[in-house]
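These notes are about the structure you will find just below.
Yeah, one chain of the complex is gone here, protein chain that is, but the others are all in their spots.
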Amino acid sequence: MKHKTIKMMLMASTVLGSAITAYAADATLTIESWRNDDLSIWQEKIIPAFEAKNPGIKVKFTPSAPAEYNAVLNSKLEAGSAGDLITCRPFDASLALYDKGYLASLASLEGIGNFSDVAKSAWITDDGKNPFCVPMASVIHGFIYNADALADAGVSVPTNEAELFAALDAIKAKGNYIPMAMGTNDQWEAATMGYNNIGPNYWKGEEGRNALIKGTQKLTDEAWVAPYRQLAKWKDYLGDGFEAQTYPDSQNLFTLGRAAIYPAGSWEISGFNQNADFKMGAFNPPVQKSGDECYISDHTDIGLGMNANTKNADAAKTFLNWVSSAEFASLYANALPGFFPLSSEPVKLEDPLAQEFISWRGKCKSTIRSTYQILSRGTPNLESDTWNASVAVIKGNESPEAAGKRLQDGLASWYKPQQ
Amino acid sequence: MAAQTTMSRSPLSQQSFRAIAAHAILITYTLIALFPVVIILINSFKSRNAIFRSPLSLPNSETFSLIGYETVMKQGDFVLYFQNSLIVTVSSLAMVLLFGAMAAFALAEYRFKGNLLTGLYLALGIMIPIRLGTVAILQMMVASGLVNTLTALILVYTAQGLPLAIFILSEFMKGISDDLKNAGRIDGLSEYRIFGRLVLPLIRPALATVAVFTMIPIWNDLWFPLILAPSEETKTVTLGAQVFIGQFVTNWNAVLSSLSLAILPVLVLYLIFSRQLIKGITAGAVK
Partner (left out) sequence: MEKPIQKPAIRWHILVFIAPAFLIYTAIMIVPLFGTLQLSLYKEIEGAKVFVGLENFNTLFGDPRWSESFWNALVNNTWFFVVHMLVQNPIGVLLAALLSTNTLRMRAFYRTSIFIPTILSFVIVGFAWKLILSPLWGVAPNMLDAVGLKFLFAPWLGKEEYALTTLALVSVWQFVGIPMMLIYAALLSIPDEILEAAECDGITGMSQFWKIKLPLILPSIGIISILTFVGNFNAFDLIYSAQGALAGPNYSTDVLGTFMFRTFFGFQLQLGDPHMGSAIASAMFVVILCGVSIYLFGIQTRLRRYQF
């Protein structure tokens, strides 16, 4: 009897399976993505807008689990079951896919001309000839604050380091709010929202980043150690037990109104707007002394490429051209405040907090995260080590100088220009 | 019957003391086991802010919210996901138990050349995580057109469950009396009948145990549904619930609700199996 049931079930499932494949015959584009968070935005806004203009093409947005995305995508590409359009991580992860022939070159795509070289830099071969993903969005780092908390402590929005620490001291002394919402349990918070948030002011953005790649600066230089020194001072302003505080904990701590200042990435904006019931504002990473030039991390984060083995190449190109258009940029940026378009066309943002973040592009110089381009290609991995070092420094387990030396030794062990 | 004679023999006070001590230990451990589960359940009925403001308090008129369950009902077809999960779990389970018991019987019952080696070979699978073979498995499924079918999942889970099932079942098979089987042989039963009529009923408790162990990782697996059958039509519950865990924003209400709901079917299966376990044992004892 058991046997029969199994057989029936097997048959049923096979029939079900083949029915599905038959249905997908026309030009249906499937998008691989890690952005679970955006599912409803794609389904309700972006895809309908595209399909209305291109009646022959259907689009399916099929995100997988964010943490598993790279592993899942690589397996699917290798076995040939990946979707037509591939959401691209910046730099090496996608470059490796291009090198293996899984992503198509987009050099001849019309729409690629709508982007500046900086925007394209995250998804282009080292020789600059073959772009392989259309830049979709960047994220900007800074600090989001609870306006009530600053008013409560009687401090104004800090513009330099001294003011930042004065403000943190005042909030701590008043005792109604945890001065800063950040934890070290998940590690990346400390590196991304900590080190790479405040760092560009010290290493002067692109200037320092490129010097590191060329080998003319070292991670033991003052410009690269100083941000760690500031991070080490943050410890006193974090909540009790920050060692076990996870990233969602930090978000909740801030949106529940228990913390004053949140070292942030702009992607937080839509979630915070939804969950916080107090007035928020944002400031760019405070400079060392008033009058210094300010730098921000304006990091190229999401792109969209084409599966080299897609059967719907023409439809996919149509979609990519549309993604390069001003229409998409404005649609996407306003649906997802905090993910800023990279297209050269100016876009008007309706969200005030997002507008504040993007306004820094006007007064500060932009750079991307220091570890992303080239420097994380070897073992030990500089990005993973930076996570570890940022945490160790904040906890006080490692001195800023020792952290710098450890990272430099690791990098120099495989990266020629640093040897 | 045997138990009653025991009881009448030991003095009452000592007996009740022992019972109280046993209850005390069991209740303590039950509390430890259930406390986190209760926290999940009560919080699945609260608004998001209330979860973190006071995770321990019961939902009251202010904090009570079905938002999580509503989101789950709205987003995706969870009835279908449950159905998929059930089909996959039950079918793989049936195959693991049947094929596993057959192989275990052969290994435990017959002396033949290569017996020990075959046993070791069939046990290799519990020593390497099957995830490592992902790419090759996916290639196989692509080649045979099984991607995005439940069959692909059933096959993988059957293969994954077999080594452990054979390992445990052959141990239990060794405990079955030879006299019984030889009596069957003298009565002219074929080897298949001895397996089906005599042995299978006797190892029902072991089968139930193996069923429980096998079913849990299958039900909770995220990896293979994600890779082999991610389409809307073949999603399992665990994969469906993953939609709410975003890169930066996790909808805890929906995650808690969907995963609380996901406990129920496995719990029912567990109850069915554990009843089989008891029934099998008592039946065996009577004979």
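Read from first to last, the chains carry the letters A and B; within each, the first residue is number 1.
Rule of thumb we're sticking to: contacts are C-beta pairs under 8 Å (C-beta built on N, C-alpha and C of every residue); 3 or more make two chains touch, one makes a residue touch a chain.
Computed from a predicted structure; not experimentally measured.
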item	value
Missing-partner contacts on subunit A, residue numbers	67, 70-71, 74, 91-93, 96, 99-100, 183-188, 239-246, 249, 252-253, 371-372, 376-377, 379-384, 387-388, 391-392, 395, 397, 413
For subunit B, the residues touching the chain missing from this view	1-3, 5-7, 9-10, 18-19, 22-23, 25-26, 29-30, 32-37, 39-40, 43, 52, 54-56, 95, 98-100, 102-103, 105-107, 110, 112-114, 118-137, 140, 155-156, 158-160, 162-164, 166-168, 171, 174-178, 190-192, 195, 205-206, 208-209, 212-213, 216, 219-220, 238, 241, 245, 252, 255-256, 259-260, 262-263, 266-267, 270-271, 274, 277-278, 281, 284-285
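Convention: only the chains that are shown with their structure count from here on.
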item	value
Euclidean distance of C-alpha centroids - subunit A vs subunit B, Å	39
Sites on subunit A touched by subunit B in the complex	2-3, 5-6, 9-10, 12-14, 16-18, 20-21, 34-37, 39-40, 62-66, 68, 72, 75-76, 78-81, 248, 251-252, 256, 267-268, 270-271, 275
Subunit A partner contacts - residues on subunit B that touch it in the complex	48-49, 52-53, 75, 87, 90-91, 94-95, 98, 134-135, 138-139, 141-142, 145-151, 154, 222-223, 226-227, 230-231, 233-234, 242-250, 252
